[in-house]
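All protein chains but one are shown in place.
We just call them A and B in the order they show up, numbering each chain from 1.
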Amino acid sequence: MKILTGNDLKSGAVVWWDGTGWSIYVNEAVDVGERAGEILAREQSARRVNAAYAIEASRDANGVRPAHIKDRVRALGPTVRPDLTLKPADPEVGNWVI
Amino acid sequence: MADAGINGIGGTSPDEVQFRFRDDEPVDHGTVTVDSFLDQSNASAVRIEPGDDARALLPHLGRLRLVEVNFPVFSDGRGYSAARVLREAEYAGELRAVGDVLIDQLALLRRCGFDAFAPDQRLNEVDAVAAFARWENVYQHAADRRRPIPELRHG
Partner (left out) sequence: MYLYDQYDQAMVDARVEEFRDQTRRRLEGKLSEDQFKPLRLMNGLYLQLHAYMLRVAIPYGTLNSRQMHMLADIGNKYDRGYGHFTTRQNIQYNWIKLEEAPDLLADLASVEMHAIQTSGNCIRNISSDHFAGAAADELVDPRPYAELLRQWSSFHPEFSFLPRKFKIAVIASDTDRAAMKLHDIGIQIVERDGALGAAFYVGGGMGRTPMVAPCIREFVPLDQLVPYAEACLRVYNRYGRRDNKYKARIKILVHELGKEEYARQVEEEFAHLLSQGIEPPLAELERIKPFFADPEFEFGLPTGIDRSDPDFALWVDRNAVPHKAPGYVSAVISLKPVGGIPGDASAAQMHEMAELTKQYSFDECRVTHTQNIVLPHVKIADLHALWTRLDAAGLANPNIDTIEDIIACPGLDYCSLANARSIPVAQKISQRFSANGRTAELGELKLKISGCINACGHHHAGHIGILGVDKKGVENYQLLLGGSEAQDTSLARITGPGFDEPGIVDAVETVTDVYLRERDAGERFLDTYRRIGMEPFKEALYG
């Protein structure tokens, strides 16, 4: 599937296109198919997102998994600081990115 | 900006100049490339592209009234050196920054000796005026001949 990601203009937070807006949870990302360019242009010019781009991803039992390790790190947070990731309770959470 | 025509005349017209810090009449015709300028004996207005060496013009400063320095992209800073080189050689004619000239480059360009600005896209007047006035003092010598801070400190 093809999903969209970028950063919130004001806060810089990593966000994912969920079909109506931008979510911080990668699992809420939706497949945009051929509409990537159109959505990106519209959302960026309205400054609802910054530095956005389309990526490949897949969906498995655990949710949405970006194809590239860099976007998996973005989706999670720094693997060396589990406490600052989106799953702070799990010290092994970093293994998800590998 | 008009492209160079058959006889090499091109560049911006006085109407496209948004800010000008001179009292003399602007040159009312276009500019020629550095190569055609060096070939012609009578041209008085020239356009410098980023790859041109401004030092080639130094023997001919006497007949120059307008030098236009083109910034195709603002991030290519060669034009800043070109401007200073001309001013250091005491070129006194108009020095016009053209192309991708943005608000936040105005103060730096001005310090390098530019006294006319013809941006591709007109700039917000209020923001531009604030930008020109931003720095009350400066740290180093440049073409504007302002006394820099290290000198002000010592009377």
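Going forward, a residue touches a chain if its C-beta (ideal position, glycine included) is under 8 Å from a C-beta of that chain, and two chains touch if they have at least 3 such contacts.
Note that the coordinates shown come from a computational prediction; the quantities given were computed from them, not determined experimentally.
The chain that is not displayed touches the following shown chains in the complete assembly: A, B.
In the complete complex, the residue from A:37, A:78 or A:91 that touches the missing chain is A:78.
Touching residues on chain A toward the chain that is not drawn are 7, 9-14, 44, 47, 50-51, 67-70, 73-74, 77-81, 84, 94, 98. The chain not displayed touches chain B at residues 50, 53, 74-78, 80-81, 84, 88, 102-105, 107-109, 111-112, 124, 127, 130, 134-142, 148-154.
Here, only the chains that are shown with their structure count from here on.
Rounded to a whole number, the gap between the C-alpha centres of chain A and chain B is 45 angstrom.
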